[in-house]
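Yeah, one chain of the complex is gone here, protein chain that is, but the others are all in their spots.
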Amino acid sequence: MFEFLSQFIQRSILQGTALLFGSTGEIITEKSGNLNLGIPGIMYMGGICGVIGGFFYQNAAGRSINPVLAILIPLLASLLGSLAASLIYSFLTITLKANQNVTGLALTTFGVGFGNFFGGSLIKLVDSDVPSIALTKIAKVYKTTLPFAEKLADSENIFGKILYWFCQTFLSYGFMVYLAVIIALVAAMVLKKTRVGLHLRAVGENPATADAAGINVTAYKYFATCIGGMIAGLGGLYYVIDYANGVWSNNGFGDRGWLAIALVIFAVWKPNLAILGSYLFGGLYILFNYIDGASMQVIPLLKMLPYVVTIIVLIVVSMRKKKENQPPASLGLSYFREER
Amino acid sequence: MNNVAAVELVNVTKTFGSVVANKNVNMDVRKGEILAILGENGSGKTTLMNMLSGIYHPDEGQIYIDGKEAVISSPKDAFAYKIGMIHQHFKLVDVFTAAENIVLGIDDGKFDPKGISKKVEEISARYGFEIDPTKKIYEMAVSEKQTVEIVKVLYRGADILILDEPTAVLTPQETRKLFAVLRQMREDGKAVIIITHKLHEVLSISDRVAILRKGEHIATVNTAETDETELTELMVGQKVALNIERDEPQGSVDRLTVSHVNCVSREGVKLLDDVSFTAKSGEILGIAGIAGSGQRELLEAIAGLQHLDGGEITYVNPKNGEVVNLRDKNPKQIKELGVRLSFVPEDRLGMGLVGNMDITDNMMLRSYRRGKSMFLDRKRPKNLADEIIKSLQVVTPGTSTPVRRLSGGNVQKVLVGREISSAPSVLMVAYPVRGLDINSSYTIYNLLNTQKRNGVAVIFVGEDLDVLMELCDRIMVIGSGRITGTVDGRSCTKEEIGYLMTKTEKAENEEGGKG
Partner (left out) sequence: MKKEKNAKTAAKPAPSLKKDREMPFYVVKRGDAAKTPGRSILIHGGAILIALLLCGIATIFVTGDNPISIYATMFKGAFGDAHNLWKTLQDIAILLCVSLAVTPAFKMRFWNTGAEGQVLISALATAMCMFYLGGAVPTPVLMLIMILCSILAGVIWAVVPAVFKAFWGTNETLFTLMMNYVAIQLVEVFLKVADKSGSNTVGPNLLKHGWFPELFGQKYLLNILIVAVLTVLVYIYLKYSKQGYEISVVGESENTARYIGVNVKKVIIRTMVVSGALCGVAGLLLVAGTSHSIDSNLVGGRGFTAIMVSWLAKFDPLMMVLTTLLLVFLDRGASEVTTNFGLNSAYSEILTGVIIFFIIGCEFFINYKVMINRNHPFFKKKEQEAAKEVL
């Protein structure tokens, strides 16, 4: 039982982490009033840029991998890629006041295409002699877990077993799983408790009021969209390097980007709730593996659950009209200050 | 200590395009005094104050704060000069608490909610506010929101407070409380500027009164040495002859009767308070009043756009004498009842017309349903558009020009032309000449007179008293959602209307029929 539960929770967390990055990023973005439907594309960009960075490093380093560089190079490459994508979105929607939905969808088309193109053609483009992109060495560094968990594996006494179970369930991950949680908690804290968070929320709720109070609306929108995009991009990086063991497969990331956007609603725009939500969604995503006799037909129905649940949350929230749980009031709208 | 003015305006001029909002205004306010600014709509009060709060920048002239010249180019600059303005429309974030709104935009190092609450409570205690720093704005009544706005500027250390019509949204009790607070601020040595239309309030709260008329500063008088009559005269000025033609009404009969209509806003404020009147055929009924006294709600209630919380609106069909009740009907139903009601709303491009559509398509807004076909008949609207362009001399490249591209006067001609074209028996027009040049204005007056001659009951909501007095047969005055009086257009005086406009129920009770 322990064994089973432990394994299920573990896999839910592994599955949910990519979603957590994505939804935290999208929450921060939406709090500034930008509905960024480009997040799925940005996550692809973050993933592939990390892969490209890692690919070059792994090829250059050959056998001797420096763990620090192995982590930093893909990480920075990923952040740069998603920053560039976020800047495209920000420039178009904030500075040029373009329609957010159309820009976001275009960015997703672009980002997914970018990911799949370079994922599928990188080897040919650089005339490399490796058969496929497999960043296994880097993945290994990324997946390094805390050292003490394994030592308890053979423990005989009951405390040792429980401790082992605990460590297996909560401490047996690569650093990015914790990073996702930390980022979500910090984001929740910043949004709720700090001046920057207050100002950011004001921008998303009522940009005219924020402007009148002397808050630089444009700067906040850029800032939130770019930071949010970069966090979401890490979700793409996590997925390829950690979850998929450094093996890029086209469209492998699937619809996780959209699921991350769904999660924003599910978590009613609160990053701390997104932590639980993402693991729950992650669990639903893999639940079919654990239900005895789950026939093939049932699997898609289970996969449908996160979306149905999200729709229900969306409906309930809009019907109850509780002010705190509403989307930011200016979500999806460009702000234009009339000449004064 | 009162030697140096807290604020001094010297020759301040501000124009918007060709409209002069303020012209060579010289004015000052001292520390420890309450200055009331009095003036009709469009007299430039708010523009003037917006220049102090950094929203506009004067084209000419200087502003001196504590005797030093000041350049105020943003609300942030205004804060730096310790100027705080409480706008008529609150600038608050609904889902935030009072405390969060109060500190919004301040960068003073550490963010410390407890410290903020403490400081807010300190300020409240000092001036006698009642405020819960943790309460959300959307849970607040209007008066509480106003308190938050005031605390917001005090929190920023404002020494000069500007309040733009603060009492417009308050009950008498709340107004009394507010005034107590303002007096406390005066004791504290702060300079307080209050914009208001209500004479009795001016007299009860202020030390001096500055009167603006048509953008110019007319006079500043000591409150103790003046009375309502003098203030009204200064505010409305001399009657100006406009030579608008006016015929005697012919064969007037009751056409539209409004009886005991009440209307309450979502916040529970009374927008219309027991309004009753009758509009007669063949006459122009003017409605005068300070902007936002319920004119819009009244017209929208008649047009079927405003939910009534009581009362009846009835219409007598001129064809068969049938009496129709318009209450709780929407515009489509009203039309289907055979009521020939035309309405030129105040918001021309936001309600009366669609800016992005061309003239032809705008012509059929009210009539597109005609006929059983599922397709539009554009022939008739096109002909109508041609006709209106020709007869009203609309300046436009053609009927396929989007109305947004027309000038204000031409937009209004298109709108009025369309509303008249349906041969109404009741025609309601709201501020039909606002922003129009002289010639276009006279075109509109002539159109209204023609309608009157045709036996239409015309309801004219206006702001220029001179126009109302020359155009209308009767003038009804509305104040705070109530009808404060109806006068004869031919025999009334400007002061009479001015007095009715600024009079409220409270004034009568408190001042005991003064003036």
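The letters A and B name the chains in turn, as written, and every chain counts its residues from 1.
One rule holds in what follows: a contact is a pair of C-beta atoms (placed from the backbone, for glycine too) under 8 Å apart; a residue touches a chain by one contact, two chains touch by 3 or more.
Here the structure is a predicted model, which is why all the values come from computation and not from measurement.
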In the full complex, the chain left out is in contact with A, B
With the full complex in mind, choose from A:69, A:105, A:196 or A:247 the residue touching the hidden chain. A:105
Residue in contact with the excluded chain [from B:24, B:41 or B:74]: B:74
List every residue of chain A that touches the chain not included in the displayed model. 35, 37, 41, 88, 91-92, 95-99, 101-103, 105-121, 124-125, 250, 255, 258-259, 261-262, 265, 295-297, 299-301, 303-304, 307-308, 310-311, 314-315, 318-319, 327, 331-332, 336, 338-339
In the complete complex, the non-displayed chain touches which residues of chain B? 4-5, 8, 10, 26, 28, 62, 64, 67-71, 73-74, 76-77, 80, 219-220, 303-305, 330-335, 343, 345, 347, 350-357, 361, 364-366, 368-369, 373-376, 378, 402, 404-405
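Here, only the chains that are shown with their structure count from here on.
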Using mean C-alpha positions as chain centres, tell me how far chain A is from chain B in Å, no decimals. 50
Contact footprint of chain A on chain B as seen in their complex: 55-57, 74-76, 79, 91-96, 100, 103-105, 107, 111, 113, 136, 138
Considering only the defined contacts, which chain A positions touch chain B in the complex? 193-195, 198-199, 201-202, 205-206, 208-210, 212-215, 323-324, 326, 329, 340
